[in-house]
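Just one protein chain is left out here, and the rest sit where they should.
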Amino acid sequence: MTQAVFKGIVAYPITPFRPEDGAVDTVALTALIDRLVQSGVHAMAPLGSTGENAYLSDIEWQTVAETSVRHIAKRVPVIVGISELTTQNAVRRAHFAQQIGADAVMVLPTSYWKLTEEEIFQHYAKIAAAIDLPIMVYNNPATSGVDMSPELMVRMNHDIDNVSMIKESSGDIQRMHRITQLSDGQIPFFNGSNPLALEAFAAGATGWCTAAPCLIPELTLQLYRAANAGDMQQARECFYKQLPLLQFILKGGLPKTIKAGLQLSGFDAGIPRSPVLPLDDAQREQLAQLLKALQT
Amino acid sequence: MTQAVFKGIVAYPITPFRPEDGAVDTVALTALIDRLVQSGVHAMAPLGSTGENAYLSDIEWQTVAETSVRHIAKRVPVIVGISELTTQNAVRRAHFAQQIGADAVMVLPTSYWKLTEEEIFQHYAKIAAAIDLPIMVYNNPATSGVDMSPELMVRMNHDIDNVSMIKESSGDIQRMHRITQLSDGQIPFFNGSNPLALEAFAAGATGWCTAAPCLIPELTLQLYRAANAGDMQQARECFYKQLPLLQFILKGGLPKTIKAGLQLSGFDAGIPRSPVLPLDDAQREQLAQLLKALQT
Amino acid sequence: MTQAVFKGIVAYPITPFRPEDGAVDTVALTALIDRLVQSGVHAMAPLGSTGENAYLSDIEWQTVAETSVRHIAKRVPVIVGISELTTQNAVRRAHFAQQIGADAVMVLPTSYWKLTEEEIFQHYAKIAAAIDLPIMVYNNPATSGVDMSPELMVRMNHDIDNVSMIKESSGDIQRMHRITQLSDGQIPFFNGSNPLALEAFAAGATGWCTAAPCLIPELTLQLYRAANAGDMQQARECFYKQLPLLQFILKGGLPKTIKAGLQLSGFDAGIPRSPVLPLDDAQREQLAQLLKALQT
Partner (left out) sequence: MTQAVFKGIVAYPITPFRPEDGAVDTVALTALIDRLVQSGVHAMAPLGSTGENAYLSDIEWQTVAETSVRHIAKRVPVIVGISELTTQNAVRRAHFAQQIGADAVMVLPTSYWKLTEEEIFQHYAKIAAAIDLPIMVYNNPATSGVDMSPELMVRMNHDIDNVSMIKESSGDIQRMHRITQLSDGQIPFFNGSNPLALEAFAAGATGWCTAAPCLIPELTLQLYRAANAGDMQQARECFYKQLPLLQFILKGGLPKTIKAGLQLSGFDAGIPRSPVLPLDDAQREQLAQLLKALQT
């Protein structure tokens, strides 16, 4: 059962780049993976939005995928992110993910020319036909330019074999209600909007897909544990405590804020790929204050 | 303390019109009030959006306000709704509300010409200066054309005497987070978006301003009790049970759907004022099904 | 033929209020009317958005309507603005406009509860059934909260007697294209978005509904004459000359900017009704500079 495999805190590692030449830094990547696994997160999702998936070459993407899956080595389940403009490339990457032993793939359709529902459906259907892995449908209109309705996502979960999970990152809690209603609560949905973490759990989310564990793993886990125990009061307190940081990383963009936060903790993961710039000094100082407030 | 007075389920009665001539039906109004008070709701808010406030003449508004306050007779606290285009009219109505013994007023700024923050601030300040009652700042951009930021609303709560509560009906949970953060959780905020009832309580809302008790008082109270007890699981189950009805009344418009629902229950409260039309047959049938499903 | 009556520059006077008590200033109103008629504008539209229609009591509205129609005295055709929340009030005002001799009425549906197309249609149909005057359908979503599609407006022009003109103030030129296409160019449409004046004429607008003649009548007339002569170059030059002022009055809100501009020219028309505030000093200075630049 897919449902049993992925749940709780699904951690999104950044992709470290070497300061000297900007190449993928597999040494830092494996170190970050160990750190996350040891923190107790329930699953790992390399090559998400946080992982600068979209900015990597084919070779780099393969390197990160393979390094991650091998180094995680079944300690936690792994879901590999795919966000390609053409179906052909998405199929190719999905196939690669299966070959290297990923437990699932998370597929974000991206667009230049707007896609119709039929086009999106066939995109998923072709990827699903090429692999045996479970597929997580990933809706993130702000980054991808594609906005999938709950109706479409639930239909794909019903009609396409392997499609068995939904990740909602639009930040609209009503979409989660709708997914629950349309599927009678049978399709596991994951929240991808950090400042919605509390309410998504209240609404029944199976898990929280987040880059925050790179910086504050224990707080994200505490929130999940309180929510899983049904304790609204404790979940609320834990949520409001970490909310300023969650707001900061959302607003600033995950790769640049998480990389800055890692560096502040003594872990150098390089900077994001141009044209994305690193945090400026004022932002870095603000982040340092936010992190400091959470350590006391 | 205002905070102690208003909390829990704040019920919004519709304004009944007589079928024969469309005039305000005070007999039906008092009957509806009794029904709501007996159901156990914690407070009453005549002349809200649900009460077709904006569609009443001055005399009618006064009639509804006075009839409501007198008939409620301190059995529960009463907050009277005011949504006027000019400050002068708003002040006049606020003064009237105080004279007849209302416990508070809820003020929605409405606009034809867009208002600046300074204009909104002065609108509230002038009303506050004219009365001694607590004022609830009411944000409902969809109906009023005015969208107040959490920053502005919190500032008015700090800077204007009497302004001591916030009602947020934008449906955006992040606004509630922001109000909590800006006020260190000290300003009581109320949720006015029905399909957000579960998550607003999770986020710390003091109460739920809703017309739903006109149709399903017990379910709204159950949700509040579960949330107040911090029981996320029970709150969630109770919420999803009533969600289809909450979605229906939001989408259809409260006066027309609540009046149709009352009629289906044998309580004739007339129809909304033209140009708003009553539910058509198909919608009424759908509503009947939704209500029937909740009674079993 | 309605089409022959209204065209060119349709001028929107503000409603002057007496500085001493805020009451309608009929002396200033008639003086402003004379000024506009003498400037050569082709028609007059009292009680539009500019005329603070929505902020007037019934008596005040009637006073402005009657004073305007009588004082214009057929020198130019008059179209009286109506924007009421209830159909009953709109019908009453339309009837009054007919009684006092208006040449047409301009009807803006306003909303608290969102209106369906059927509700909007019946609103117009009931008004049309009550009078014999031509009706201009007025779409201004930003102020009224009602957004009518070109399809609906053209349908009402076809299906409802008396409805024979469209005023489009959404600022979207594609709506004007659509109206032209749907009606084969047979329904006269008027532009109500000042910074779209040039392009609306290029797209075939019959007239420009504007408050700008209160301040710069000659420039608005020049633009119309160039456009009417089909001279794109001259129309463009004339448009860009007045564009900074048109942008300023749109952004600032017409009543407050036009009243400030009149005062700068020595004509005191009072200030807008609260909560709308008059221009502050910096804005007034900016307006003075803009007007000065146009006089050289």
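Note that the chains take the letters A, B and C in the order they are written out, and that residue 1 is the start of every chain.
Heads up, the rule we're going with is that contacts are C-beta pairs under 8 Å (C-beta built on N, C-alpha and C of every residue); 3 or more make two chains touch, one makes a residue touch a chain.
Note that this is a predicted model, so its numbers are computed, not measured.
Undergrad: Check the whole complex and report which displayed chains the hidden chain contacts.
TA: A, C
Undergrad: Which of A:A23, A:A129, A:A229 or A:L277 touches the chain that is not shown?
TA: A:L277
Undergrad: Using the document's definition of touch, tell me which of C:V5, C:A31, C:L152 or C:I173 contacts the absent chain.
TA: C:I173
Undergrad: Out of C:G40, C:G101, C:P141 or C:P195, point to the residue that touches the absent chain in the complete complex.
TA: The missing chain is touched by C:P195.
Undergrad: Over the whole complex, note the residues of subunit C touching the chain we left out.
TA: 171, 173-174, 177, 180-181, 185, 195-196, 198-199, 201-204, 227, 230-236, 240, 243-244
Undergrad: Can you list, in ascending order, the subunit A residues touching the missing chain?
TA: Against the left-out chain, subunit A lists 49, 53-55, 83, 85-88, 109-116, 118-120, 122-123, 126, 142-145, 253-256, 272-277.
The working rule: only the chains that are shown with their structure count from here on.
Undergrad: Give the identifier of the chain nearest to the protein's overall CA centre, each chain being represented by its own CA mean.
TA: Central chain is B.
Undergrad: Where subunit A and subunit B touch, do the two copies share over half of their residue numbers, giving same, or under half, giving different?
TA: Same: when the shared numbers are divided by all numbers used, the fraction is over half.
Undergrad: Averaged over CA atoms, how far is the centre of subunit B from the centre of subunit C? Could you give it in whole Å?
TA: So the centroids are 35 Å from each other.
Undergrad: Could you give the separation in Å between the centres of subunit A and subunit C, each centre being the mean of its C-alpha atoms?
TA: Subunit A and subunit C have C-alpha centres separated by 52 Å.
Undergrad: What whole-Å value do you get for the distance between subunit A and subunit B if each is reduced to the mean of its CA atoms?
TA: Result: the chain centres lie 39 Å from each other.
Undergrad: Hunt down the residues of subunit C that sit against at least two other chains at once, touch-wise.
TA: Expected reply: no residues.
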